[in-house]
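Complex shown without one protein chain; remaining protein chains in place.
Think of it as A, B and C in the order they're written, each chain with its own count starting at 1.
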Amino acid sequence: MPENVQATSAVPATTIRARMKAPEWGALLIFLLAEIVFFTINSPYFLSWPNIVNIITALSITGILAAGGTILLIAGQFDLSVGSGTAFVALMFAIAAQSLGIMPAVGVAVLVGVGIGMLNGFLVTVVGVNALITTLGTLAIFRGLTLSIGGASSVRITGFDWAIARPFLDIPLSAVLFLVIAVGIAVLLSRTVFGRTIYAIGANENAARLVGIRTKKTLFLGFVISGVCMAITGLVSASQLGSTSGTTGTGLELAVVTAIILGGTSLKGGTGSMFGTVLGLLIVGVLNNGMTLMNINSTWQQVAAGTLLILAVSFDQIRQRFIRA
Amino acid sequence: MPENVQATSAVPATTIRARMKAPEWGALLIFLLAEIVFFTINSPYFLSWPNIVNIITALSITGILAAGGTILLIAGQFDLSVGSGTAFVALMFAIAAQSLGIMPAVGVAVLVGVGIGMLNGFLVTVVGVNALITTLGTLAIFRGLTLSIGGASSVRITGFDWAIARPFLDIPLSAVLFLVIAVGIAVLLSRTVFGRTIYAIGANENAARLVGIRTKKTLFLGFVISGVCMAITGLVSASQLGSTSGTTGTGLELAVVTAIILGGTSLKGGTGSMFGTVLGLLIVGVLNNGMTLMNINSTWQQVAAGTLLILAVSFDQIRQRFIRA
Amino acid sequence: MSAPTFLSVRGIRKSFGSVKVLHGVDLDLPAGSVTALLGENGAGKSTFVRILAGDHHADEGNIEIDGAPISFRSVAQSREAGIRLIAQEIADAPTLSVAENITLGAVPNRLGFVDYGAMRSIAQRALDSLGADLQLDAPVSSLRLGERQIVEIARATAGASRCLIFDEPTAALSDAETKRLFALIERMRSRGVAILYITHRLDEVFAIADRVCVLRDGRVSLDAKVAEVDQTAVVTAMVGRAVASHQDHHVYAETGAARLVEVRGLTSDSFFNIDVDVAPGEIVGIYGKVGSGVPELAGAIFGAVPHASGDILVDGKPVIFRHPSEAIAQGFGFLPADRASEGLLRPRSVAENLAAPSWRRLARGAFVSRRIETSAFGRWHKTLKVRSRPDGAERIATLSGGNQQKVLLGRWLEAGSKLLLLVEPTRGVDVGARQEIYQVLRDLARQGHGILIASSDYEDITEAATRAIVMVRGQMVAHLPQNEISTARLTEAAGGGAHA
Partner (left out) sequence: QDAGITPPPEVAQFEEIAPGSGEGLTIGFTQLGLGVPFTEALQKGMVAAAETAGVNLVTCDSKFDAAAALDCARQFRTQNVDGLVTFQADAAAAANICAEGPQVPVIAIDIEQQPCQTAFVGAANTYAGQIVGYAIGQYFKENFDCQYDAWVSLESLAVGVVNDMRMGGMREGFAQVCGEVQNLRVIDTGAGGQADTAQRQVTDTLTALPGAQKIIVVGINEDVVTGALAAARSQNRTENLYLGVQNFDPGNCQIWTAPHFIASAAYFPEKYAQLILPNLIKAVKGEEIAKQILVPHEVVTKDNMMQLYPETNC
């Protein structure tokens, strides 16, 4: 992948200094602001508090999964099973809620999420199967199980409406939860030993191993965290929709990866941040919201979204080259 | 990514010798044979010539795209736009065929495919946008364009039935084409200087440049080859179905990546082979075919496919460890 | 002085399949003492110390620490025992900062939260003790090879340790840095740390070691106090025979042939206003320590990195190389400084690596021919004493560091480049093979090739060069004709630029 590897040994020192001043995500922030200005001009509803809340609420499920995904991608790993994991958690929760009641069912959901994460982690770190294959496999397995066990029709879940409650500032709890998790993971990644270990493993797994870091244990934990995120999103989804079905969460994996990579985390691992991921999420989220407010046909929305995705990153590349010159 | 990086420098030389004897794909071959034995026992239709032809025919579109994809992944690049590229080519072909006639329309299709490849290549090698983001972007763009231009209803294509013709051995031309392309790319990769260059770029782009390889030009060419593959699959799809619609080729990108990675090409680049990819394609293809013959419910098919995907790679990992011990 | 033995190793055996690397190594490491470990490329030195570091597992043998048997199942256990290895290949986290790399694996923290203040002061102290001046917040990927090596050393010496193992630490260091490293080793020794020091530079052995061990044929062939041996004895123990230098002095004779390259006023942000030219038959040595801009100059002539101003003339006409392939087309060859990131195609075979710039020539039309390629490899396998299979079919990643270096040099010999730009051509190469390489270079020069050696190793210059240039901080400070080239003159001229 062409992220201008290692800048050879001969990168002029000026570049380094310039980079320090204009952070990685500077261009993305500008891009986001440009989007906001554009939509504010084009829709009277865009820059209103309810709409801002809408944007964040719409991001909450993708965002929570992206938080776990950011940890994994920084460590050089993938998790594509997040969407079907969410659906499976939600289904298990719905079934358990019917027979055991809500609170025990929440426990079941957490166990299922952690279980999925442990399964992925075991396959990747112990058996040694490539993370992409592993999670493509579990993606299919849990989607298949959800459809087989739950059947095609959706299952109703009642008495579990916390996620759409709006206790303060008219913000739904699901959005609050997303913000809390985002901040938590941001702190975890940038401030804790565990977080820095994740970066070290992603930057050079061998080097990390040679300084005595238990790389496999850490990666395993990363997958478990991703599993916990699935448990949470499974519960958020169940609560928001008051139901769950076989198609819940379809395609989330791609939305998650897109946001993370757009936010500057490299597929090679070792770089990235939760802040970048949040920017990535917002760029996509604002775009979708704004285009719908402008009543743009969804097929053209796709074209615009693809174009802007590329533009956002191109912009960053060109800015970097500009600084270098 | 956890492909047991470089087997750390600690790979014993026995392994090396053993590997020479039992090549990378040995375990996958055994796995494929096991599948074949299983389905032969469980379905009387499985091991018949028409069914073997069916399996290969069903693979032809995925396979042709995977041929181009293998080149790119060995060079450390991705192309996720193959599915929507195929649909877009097919639509442009259908439209051109209506107004210009079949032969000029074939020319249009080739130009469109090459154009998509050039666009991807330009964005990745000249602008410097990450290949994943680029091709996620063009995936959305060309899907959106296909839906916007073509509308949702399928467009009829008449007088273009070559792909289902069976000139010899009862094999449709689309399958023949796939086989020819697979062999061609296998030779290209393993025997030609161009192939070497691809491996070198994937192994160490920087070092490749310093031995005089025009890395960007080569990568650009890799994307164009992928675009040519889209042109071909667009034509195959149009001919096979006798029509094209907005959903043509949905999800192909994942099938393609799965086959390539299953076949042993590493996400890190620098390793892999077309033969491995063909094995990967066959493992998935035989599985789908066999389960349909056994009339297994498709949701359980998903579960089985995911499980077997993981098993196939686990098996390989465990075998390697066994040899080492 | 019979210091207590910290580490005692008996009968270590290790094979990589059929390749027996170590068969019965016995070694004692006394506390408060420096033991030098020598041996030819591929003798198994790195393998041995990686066993001590818990990175490899011995097939057989016993390890005792403080007299108690211990078995290392993991790197963590070895570190627990106080052993720190500075490996031959740099193993750092490129995207993390200098401070984070120095504290990698031992991050100062409060309840799991990184204490960045403490991290910076630990890192600063470690760097200070090496006299290094690096920005703590700079990502390691922005550093030069030598600076990254310093970070590695700083990491190993930052915390408390009982045993330090250096695997060719000075290969990428300047003289000044080497001196400060020696001072550090001296301090560590006086604190009772057991030190094992691998090198190919005999003068270093006599400068710092108390004891010298030589690995040969998988065993220790010499284990003696430094005071009791001389250079010849050590070399003989390594190679099995004495290695003579200066067997053959190539003297450049002006032929009047056009210069292969003329560089006029070349300037970038690492070097300023450089004039240099190379004629056929000449071996121009450019001597400069880390920070002198010497490797960057060689890279700029090759077109690997851009330069700001000045001209490069070939056949009297200015050329601009926008890509290395254009330089190669002009008959240039370039051996880069950083083996790992700029040279090796790690997953590919040894023969394929060696042939890389010549693939097209060795092919039949568009198709590669493994037979022709293997025979090309055969030519250099012997000449350069590469310890590998004769057909070069194994992955290059499995070769020892010095042997990898020989293959990368062989690349450009096989390519038959008219002008060779060689950065640190003998980095990590053993004493015997070094002389072979100098001989090959002299032979090439006699055949009319031009060679530019950019090196911080004065031996490269004194042994091979027909004239020398000394650079300090990007400026040319001296120009020595062949008869004036000596270690003393080189270090003296370069001394002016030593870091304060």
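Just so we're on the same page, a residue touches a chain if its C-beta (ideal position, glycine included) is under 8 Å from a C-beta of that chain, and two chains touch if they have at least 3 such contacts.
Just so it is clear, the structure is predicted and the values come from calculations on it, not from any experiment.
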| item | value |
| --- | --- |
| Candidate in contact with the missing chain, chosen from B:Gln240, B:Thr258, B:Thr277 or B:Gln317 | B:Gln240 |
| Contact partner of the left-out chain, one of B:Met118, B:Leu254 or B:Leu293 | B:Leu293 |
| Residues from chain B at the interface with the omitted partner, ascending | 43, 45, 48, 50-51, 54, 57-58, 61, 147, 151-154, 156, 161, 163-164, 172, 237, 240-243, 245-251, 288-289, 292-293, 295, 297-299 |
| Chain A residues touching the omitted chain (full complex) | 45, 48, 50-51, 54, 57-58, 61, 147, 152-157, 161, 164, 237, 240-251, 289, 292-293, 295, 297-299, 301 |
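To be clear about the criterion, only the chains that are shown with their structure count from here on.
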| item | value |
| --- | --- |
| Chain pair whose interface holds the most contacting C-beta pairs | A-B |
| Rounded Å distance between chain A and chain B, as computed from the means of their C-alpha atoms | 27 |
| Centre-to-centre distance between chain C and chain A (centres being mean Cα positions), rounded to whole Å | 43 |
| Chain C residues counted as touching two or more neighbouring chains | 55, 304, 341-342 |
| Where chain B touches two or more other chains at once, by residue number | 6, 8, 206 |
| Of chain C, residues touching chain B in the complex | 15-19, 55-56, 302, 304, 323-325, 328-329, 334, 336, 341-348, 352, 356-357, 359-360, 363, 366-368, 393-395, 397-398, 411 |
| Chain C contact footprint on chain A (complex, rising order) | 5-16, 20, 191-197, 199-200, 202-204, 206-214, 270-271 |
| Complex interface listing, chain A residues touching chain B | 1-6, 8, 76-78, 123-125, 127-134, 136-145, 147-148, 205-206, 219, 254, 257-258, 261-262, 266-267, 269, 297, 299-307, 309-310, 313-314, 317-318, 321 |
